[in-house]
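So that we are looking at the same thing, I have put the structure below in C-alpha cells.
The complex appears here minus one protein chain, its other protein chains still in place.
Labels for the chains are A and B, by order of writing; each one numbers its residues from 1.
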Amino acid sequence: MDRGPAITGKSIPRIDGPLKVRGQAKYAAEYEVPDLLHAAIVSASIAKGRVISIDSADAKSFPGVVAVLTHQNRPWFWPFSFLYKDPAGPPGQPFRPLYNDRVHFSGQPVALVVGDTYEAARDAAALVRVSYHREQHSTDLAAEVSRAYKSPRRRLGLAPTPQPTGDADRAFSEAPVKVEATYTTAAENHHPMELFATTVEWGDKTVTVYDKTQSPKSVEIFLKVAFRLFRRKVRVVSSFVGGAFGLGLRPQQSVFLAVLAAKALKRSIRLVIPRDQMFALGYRANSIQTVSLGADKNGHLLAVRHRAIAATSRNEDAQDPMLNFSASLYRCHNVKLAYELAKLDTVSPCDMRAPGAATGMFALECAMDELAYATNVDPLVLRLANYTERDQSENRPFSSKALRECYAQGAERFGWAKRSHAPRSMRKGKELVGWGMATGVWEAAMSPVPARAKVRLLADGRFEVTSSITDIGTGTYTILTQIAADALEASIERVVVKLGDSALPFNPIQGGSWTAATSGSAVQAACNKLKKKILSRAKQAGIVGNGQSTELLSPAALADLLRLSDHDNLSATATIINFPFGKKYTGATHSAVFAEVRIDEELAVVRVTRLVCAVAAGRILNPATARSQIIGASVMGIGKALYEDAATDHNLGRCMAHSFADYHIPSNADVYEIEVLFAEETDDKVSPIGVKGVGEIGSVAVAPAIANAIFHATGQRIRDLPITIDRLARSRD
Amino acid sequence: MRRFEYLRVASINQAIERLSDEPGAKLLAGGTNLVDLMKYDVATPTTIIDINDLPLREISETSDGGLRIGALATNSDVAFHPVVENRYPLLASAILAGASAQLRNVATVAGNLLQRTRCSYFYDVMTPCNKRTPGTGCPARNGLNRNHAILGASQDCVATHPSDMCVALAAIGTMIIVQGPNGARSISLADFHRLPGDTPEQDTTLQNNEIILGIELTPAPEFQRYSYLKIRDRLSYAFALVSAAALLTIDDGVISTAHVALGGVAHKPWRDTAAEVVLVGRPASRGNFDQFASMLLLRSDALSENGFKIELARRTVVRALEQAASRTPQSQSDKHIH
Partner (left out) sequence: MEARSNTAVGVTLTINGVERNASIEPCVTLLDLLREEFHLTGTKKGCDHGQCGACTVLVNGTRINSCLVLAVSRNGSEITTIEGIGTPDELHPLQEAFVRHDALQCGYCTPGQICSAIGLISEGRAKTRDEIREAMSGNLCRCGAYIGIVDAIEEVMAAPKRKTVP
C-alpha cells in the first residue's frame, strides 16, 4: 500500500512549486533556440487615421537590424477577416496587425523591427518614423452613450441577457421604496506579471511556437489557417504561463507578429511586448450602468431594472455576461435588463477575470446596499429576504446553491452581528471603520467544447497524464495530479502531468472557471479507462494478488504486468463532452464577501483591513490552491475597487496609464487579512467530478463589498470605480 | 535606447572635463532614473560617464554639527546611517517613504536630487511635452492632470518633482556642494530646483558641466519633533499625491522653530519660510496649524482634475504638524495615520 485515503480534497502543495521557486519553470520568452532573431513593435501614436508613410531608413541601417516589416512589405496573409476568428473572439472582424494602413487605436502595431539582438530591435524601433493622416477619434465612453446599441450578434457560447419578466417599469413606479442610481467602472488592464511573448522556432517541417496563451490549441489552429502553414507541423507550447487573467484567451498580437516575421524571414524569432505596449492588447470594458430597484418597506424586491453600456472597439462587438446574473441572483418577478455597447477607437476589450460579472455585480450589489439603507434593513438581512432557491430567469432549479451557508458562515467569521447599521457609526482613533458586504455569482459550467486527456503507464510504473490545457497559475498541474492519483489509486509521486502543448490531447481554452471541471473530468475518465484496462490485463496475465484493485495497481503488480505485456498499449484516452444536464438546472458558484475598511476621516486614505470570502463552489479539489485563487482574485478586487484605471487622455485618444507607476495594482502593503471559507456543497449534476471551478468567483463581490464598506464608514456613496482619494474628497467637500 | 559611449572615470576632474567637452554626456550614478529614462528614449545621452568609482560615498559629521553626505551614498546608506537615524529621522523617514527597498539600495543622493518628473506625458515620447521636447506643448494642462502641480506651475509645464528625500532636505535646510571647471560652489536646496516658467526642460540650476559632490545638512537641534506624511494612490511603492515634511521645536508648548516642506505639489519641494514665521512664538495648536497651512497654500491654483490636492495638501500639512508636535511621527510601515 503506498497511499492512504483520497488525495483530491487535500491541500497538497503545488506540484510545480519547487520548479517555480527555483526559477526553473520556463515561460514563452525563455526557450533557447539557435540563431534566434529578436523583434520589437513600433506602435501608433494616434487613435484613428491612416499611416501615410513609414521612414525606416535609419532603423534598417542600425547595426544588427535584419528587417523592418510594415503593412507595405509584410508577407501575404489572407484578406478575409473571418479566417482569423478564434473561439474566444466576439462577433466582428478580428484585428490583424500590419494588415493595411488603417490605424484603429493608439498603441496599434504599425511596424515590426527585427534584429539579431534584443537591443538592436528595441533601439532601432525607436528610429522608425511614421507619419499619419489623423481622423477624429472618440475614446470617451460617456460621450458615446447616445450611440449605444444592442449588439445584433451574440458572442459564441455567451448566454443571452435574460428576457424581461413581469412589468418592471410599472412595478418600479408603484414600489413603496425606490432606489435608482448610475454607476461607472473604469477600463482595467490585466497586466499579468509575465510580459506577452512568443518564441518561434522556425523549421522546414515543424514550427514550434512557445507562446503565452491560455489555449495552445486555438493558437495552433489560428496560425495554421492565418498563415497557411498546412504543410508544416505547428506545435504551440505554453508549459508555464506567468498569469493571463483572460488576456491570453485569444491569439495575441505577439504570436501573430512573431510568426509573421518568422515566415517572412524564414528565421526563428522572439517577440516580447514591453509593459508600456501591453495596454494595447486588450482591456476590461469600462461601463456606465443604471440600476433601479423597487421594493416594499421590508426590502422585498418588486422590480429590478439594470441597464449597462459597455465599451467596445469599432471592429468587434466585445461582449460578456455583464447582466446575466441580474435576473437570477434575487427573487423578483419584474425584471428588465438592457445590455448595450458603444463603439470607441480602442483595441477590442478582452475578457478579464470574472468578465462581465465583476462589472455588472458591482452596480447591482451597490444598489442592493442603497436599498438596505433606503429600507433601514441590514444589508445581509436584505439579501436573505430576497433569497431564491430557483433560477427565476430560466425557471429552473440550481444544480446546487449553498449561498445561504456562505452568508451564515461568512457573517459568523467576520463578526457581522456586531456591526452597527448607521453610516459613520464605527470608528477607531482618527479612522472611520466601515463594514460592507456583497454577494457574488458566476456560472458553473463545463466548457461547451469537448476535452480530451490521455494517461499512459510508463515503464517505471508511473503514470503520465497529458492534456493540452494550460496552467496559468491556477493550480491545474496540481489538481489533475490529484484526480489521476485517486483514479489510479496511486501516490502523487507516481503521477506525471504534462500540460500546455498543442501536441497533447485537445482541450479547449483555459477560462471561465471551467478547466477543473472539464479537463479534470477528462483526466478522471481516461484514468478510469486505463484502470479497467490494467485490471483486465492483469487478470489475463494471471496476476491476481488479493483481488483488490489497489494491489493490482501497486508498483509491484504493475512491474509484473509490464514484464508480461507490452506497456505501450497500456494507455487510455478519454473525451468529455459537455455534461448533459442541459436545460434542467442552472449551474452557479456563489460567494458572500464581507469587507472592513478603515478610512482616515480627514485625508480619505482607505485601507482594506479585512476581507472574509465565503465561497460555494461545489467540490474543492485542493483547498490550498483554491484558497490562493480566491485570495488572489480578492487582491485584484481591491485593485478594482480602489486603484485600477486605464486612464485615457481623450484629446490624444491614448491610454496614459501604461506603466506600473501610473496603473496601480495592489502592492504587498495594500493587502491585510483575507480569510477564505468554502461552504460545503455537493453537486452531482454540475460536472462528473462535482467541481464548479474557482477562478472567477473570487473577483465578483470584492469591489462592491469594499464600496459598501466605504459608504458605511463615511456616509459617502461613491458610485464610480476606482474609489480614489480625489473621488472621496470631491464627494465630501 | 539611444546608443552611447561608456566611460568610467577615476577622478572628479575627468568627469568635469568630459562634461565640458561634450554637452550630450551624462553622469551615471545609481542609474535608477537615468537608465529608466534612456529605455523610454526620453534621455538620450551620447556618453555615459560612470562616476561610481569616485570617492563620494562618505557620510560624516561636519565641525559645526551638521552632516555631510557624499553624492554617491545610496538612499539606504543614508536612511540607515546612525547619525541620520538619530539626528535627522525626518530624512530617514522620507527616504523610506519612497520607491522600494531594491531601488533605495541603488539610487543615490545626487540622483535623487536630479530625479526628473514622473508626469506620464513626459515619459511617453509619442505625446507632446514641453519639458522633454520644448515647444511641443503640454497635454497635461487640458488632459490627465489629476496628480499635477497646484503651486508654481506655468503655462508650459504643470509637472511635479517626485522626490520624497528632497522634501525632507528642504525642511531640514540643505546645501548642495557642486564642482565645475571653475571650482566648487554651494547651492541651497531652495535655489537648486527651479520652477518651470518658460524653460521647463531645466529642472535645476546645476550647470551642464558641474558635478554634485554631496550635500550638507544644517545642524539639527536635539529632540526635534518631526513627521513625514505621504499620501498616495496605493499604500506603498507609489509617488506622492501630496507629502508633507514637518520639523518643530517646541519649548513649554510654544513653537520656537517650524520648518515645513510639501512634496508632490510643485516643480520643486515647496517651502515658504515667510509663512513659517507665523507659527513661531505661538502654541502648537490645531488652530495655528490650520492657519499656517492655509497660508502655505494661498497661491495654489487648480487644473481641471487636481483641485482636490489643494485641500488634501492643507490637511496633510496640519496632520504632519500634529504628528510632529505630539512626537508621534508617521510610521512608513504601519499605514495607519495617527
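Keep in mind that, in the parts below, contacts are C-beta pairs under 8 Å (C-beta built on N, C-alpha and C of every residue); 3 or more make two chains touch, one makes a residue touch a chain.
Not measured: the values here are computed from a predicted model.
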(message) For the chain left out of this view, which of A:L37, A:L69, A:A148 or A:L195 touches it?
(response) A:L195
(request) Just name the one of B:Q102, B:T136 or B:S256 that touches the chain not displayed here. (result) B:Q102
(message) Can you tell me which of A:G618, A:P666, A:G690 or A:P704 touches the chain that was removed from the display?
(response) A:P666
(message) Considering the complete complex, identify which of A:T198, A:Q253 or A:S628 is in touch with the unshown chain.
(response) A:S628
(request) Give the residue, chosen from A:K178, A:R275 or A:R732, that touches the chain omitted from the document. (result) A:R275
(request) Check the options A:P379, A:G473, A:G500 or A:P688 and report the residue that touches the missing chain. (result) A:G473
(message) Suppose we count only contacts with the excluded chain; which residues of subunit A make the list?
(response) 13-14, 16-27, 29-30, 32, 58, 61-63, 117-119, 123, 127, 191-195, 240-243, 245, 272, 274-275, 472-475, 624-625, 627-629, 631-636, 659-661, 665-669, 671, 673-674
(message) Across the whole complex, list the residues on subunit B that are touched by the chain not included here.
(response) 1-6, 8, 28, 31-32, 35-36, 38-40, 46, 48, 50, 52, 80, 99-103, 105-106, 235-237, 331-335
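Here, only the chains that are shown with their structure count from here on.
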(message) Just the number, please: Cα centre separation of subunit A and subunit B in whole Å.
(response) 41
(request) Note which residues of subunit B are touching subunit A in the complex, please. (result) 1-3, 40-41, 118, 120-121, 123-127, 139, 142-144, 146, 231, 233-239, 241, 305-306, 308-309, 311-312, 315-316, 318-319, 333, 335-338
(request) Enumerate the contact residues on subunit A facing subunit B in the complex. (result) 43, 45, 106, 119, 122-123, 126, 276, 429-431, 598, 600, 602-605, 607, 642-643, 647, 649-652, 654, 656-659, 661-662, 664, 666-670, 724-726, 729-730, 733
